[in-house]
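Removed: one protein chain of the complex. Kept in place: all other protein chains.
In order of appearance the chains are A, B and C, and numbering begins at 1 in each one.
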Amino acid sequence: MPEDKPEQKPAPPPAAAGGKPAAAASPKPAAEAAKPAAPAKPAGPLPQPWDSEMVARLRARFGSGIDPKTYLNQNYIVADLAVLYELLQVLRNDELFDYCVDVTAVHYPQRKDQEFDIVWILYSFEHNQRVRVKAMFKDGDTAPSVVELWPTANWLERECYDMFGIRFEGHPDLRRILLPDGWQGFPLRKERGLTEQDNEWVKINLGIESGR
Amino acid sequence: MNPVATPYFFYGLAAVAVLSAIAVIMRRNPVHSAIALIFTLLSLAGLYLMLYAPFVAGVQIILYVGGIVVLFLFVIMLINIDSMQREYQFNKQWLVALLAAAGLGVLFVAVYVKGQAIFPQHAIRFVEEKNTQQVGKMLYVDYLLPFEIASLLLLVAIVGAVVMAKKRI
Amino acid sequence: MLQNFLNYLNQNVTPGQAGAYIWVVIYILIIFAAVSVAVIAMNWLERKILAHMQVRLGPMRVGPHGLLQPFADALKLLLKEDIIPTGADKLVFWMAPVVVVLTAFTTYIVIPFGPTHAVTDMNIGILFMLGVASLGTLGIIMAGWASNSHYPLLGSLRSSAQMVSYEVAMGMAVVSAVLMTSLTGLGVYGIGGTGDTLGTLSMIEIVRAQMNQHVWFAFKFFPLGLLAFGIFAIAMVAETNRAPFDLPEAESELTAGFHTEYSGFRWSLFFLAEYAAMIAVSSIAVTLWLGGWLRPFPHWLGGDTWDTAFSFFPALTFFVLAGLTLRTTMRMPKHPYFKIQKTGLGVFGLLLGAIGLVLLAPPVRDRIQDIYWFTIKVAGFMYMYIWYRGTFPRYRFDQLMKLGWKFMIPAGIGVLIATALAGVL
Partner (left out) sequence: MAEVFKSEQSLSSVEHIETEKGVDQPFLDATELILNMGPQHPSTHGVLRVILKLDGEKVLNAECVIGYLHRGVEKIAENRTYTMFNPYVDRMDYVAAVSNGLGYCEAVEKLLNVEAPPRAQWVRTILTELNRIASHQLWLGTHALDIGAITPLFYTFRDREEILKIFEKFCGARLTTHAFRIGGCQYETYDGFEQDVKKFCDFVTPKVDEYETLLTTNRIWLERTKGVGVLKAKDCIALGVTGPVLRAAGVKWDLRKAQPYAAYKHFDFDIPTGQNGDTYDRYIVRIAEMRQALRIIRQAVESIPEGPIMGKVPKVMKPPVGEIYHSIEAPKGELGYFIVSDGSTQPYRVRVRPPSFVNLQALSKMVEGALVADVVAVIGTLDIVLGEVDR
């Protein structure tokens, strides 16, 4: 767990985005207690600050709202919720990141009020460059939908909703996509077990006691 | 070869024709009506055969059964049968219907009585082997003008139907 | 009575014309049996030929080289549960396969396998065939509608549109062939005999006209006859719903088209009717353009010697088949496991050989001639059907319609007019 005992770890978690105070304050996760934290031995590389012309432009515009980093030669920007949509807009329209590779989320139940990382993976055909935009959301908050910017986000956001229960504001058709419409629960949340199902749905629709 | 059991064939075919014609208007389901219509047309083709008009019988089958009823069925399948089945099948206008039928009957009888002179004593009978040729001769030589006028009329009707049905030509 | 029965054998007309009703019944039974056997054979041949076109073996397990596969299939189909969907219109659902089979088999009444080998000769023969063949559509439409399901409905919609459009082109081509019966003009070949100046619609008379004019109509007024023949050959594939025009039953689009909801015996009726119709339309093509029962070059290679030489062909064909079978028997593995299969195939080969021997006998030889040449020509068409299926992708509905209305029908009318002009010039 990245947030697990951050002080003892040599490598600060990248998800915590350069030691944001809120992240550091998160309690220990109960679910992950059984799993020992990563030992210090294979100390991985640290996320480095990322500097480039584009970053300079973005900084000039968004100031401290963004936190550009690079890790293992991959660049990412951790964005504040306030500037997030504008940042994505700028990336799409001005910086020509015209291809939205993926929209996905990571669940950190132990991070209080910032349970979800939502990640937008973008690519620019013009510059042959990838960038990830990451923002932290509270469980139950709605995220801005980027379907207007990249139509491909339609299904990707639907899958995010299906798996994590994150609602995207402004999505034209936010329904479940992989799971059946009447299904209860969001399977990729950490509190859901691997074999856990919506037993009621299974009973009603398949006529069997359990899907297992 | 001499015909055998002609009257029985006639009455059989006539009965089928009348019964299936009644079924055409009595059935609520339009597809059933169309199928009944097929039987009517087929028995009519049989009657034509009995009148030594094999060509007309053949054309009856090809055009009416093979072509027109197929198109009927095509259209019926495209429309909403469900709503049609909830419509009133009969409008209960017995009086008007009776009057119209009686009028038509009177007309037939009047024409037959008044114009007996123009009907030949017996049905025109072409030699069976040369039937098709004779029909052709009558259509394309003796009555060429009426035939062409009729075809022109049909052409106009087709063009009109296309103009009316198509929103944009 | 018996004398009456045997008298027909000496007559030179079809049983229908002779008024020999017993013989009519016998002919009908023979034709029904022969067509059924032909359909079974086609089933096996199609699977085998198609398989060999597609680098596979096809049926190999049921009987030697899968020879008994069609019988196994037929048995399976007969024993299968007969399902009528709950929402189906039962009466129409029941009628549809009956209509299809009836129409497919009724056409055989006028097909002339030889100058006397037809149930009857109608003076509107070809018209009758086209008319009855077009009734088959009704069965398909009824099947599609009565199933109360979307795929069959779409299939029958396609079928009705397709058949109505291609019937026109087909009719045009047929008319130009009928026209040729009355035109004694010689065309470019300059060969020919006398002909009746009066045209005819009778199937037997059409073949006789080709005999009298010394030319198959496919080669008359070159290339007009060939064009009309080509138009018919394309339209007949569309009429029988075979690849590449198999849209009503396009399995990759409509699962099985109009017969999606049919199973067991009812489905096998559709199958039977499809193949019977294929043979029937091929027979029309053979009769109208390829000289029907006439052997190749009856005039150029005329005379008794050539007649005798050609009369050995049926026996020869069977001998070749028997030889092939016996060769395959020899090549089968020596393992005792294959004993039964080997014996079966050997017996089958000997049976073919025995048939060949019977065909060598002079009286049989002379009588079987016409039927043999007719069958061989039809078999050629059957092979083409299989070949098309192995080669072509499927047309799309609008492209099919475009081909029908924008190419086939104008071409048909053009050929018809040109034929008429060529005849009087």
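Definition applied: a residue touches a chain if its C-beta (ideal position, glycine included) is under 8 Å from a C-beta of that chain, and two chains touch if they have at least 3 such contacts.
Remember, it's a predicted structure, so these values are computed and weren't measured experimentally.
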| item | value |
| --- | --- |
| Hidden-chain contact residue, picked from the options C:149, C:329 or C:369 | C:149 |
| Touching residues (missing chain, whole complex) on chain A | 1-2, 4, 9, 11, 13-15, 32, 35-39, 42-45, 47, 71-72, 74, 98-102, 104, 106-107, 119, 121, 125, 128, 130, 132, 150-152, 154-156, 159, 163, 176-180, 187-188, 190, 192, 194 |
| Residues of chain C in contact with the chain not shown | 50, 53-56, 86-90, 148-151, 153-154, 157-158, 243-244, 246-247, 250-255, 389-399 |
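Keep this in mind: only the chains that are shown with their structure count from here on.
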| item | value |
| --- | --- |
| Chain A and chain C: spacing of chain centres that average the CA atoms, whole Å | 67 |
| Interchain centroid distance [CA atoms averaged], chain B/chain C, Å | 32 |
| Rounded Å distance between chain A and chain B, as computed from the means of their C-alpha atoms | 74 |
| Of chain C, residues touching chain B in the complex | 17, 19, 89, 91-92, 95, 122-124, 127-128, 130-132, 134-135, 137-138, 141-142, 144-145, 153, 156-157, 160-161, 163-164, 167, 171, 198-199, 201 |
| Complex interface listing, chain B residues touching chain C | 1, 29, 31-32, 35, 38, 54-55, 57-59, 61-62, 65-67, 69-71, 73-74, 77-78, 128-133 |
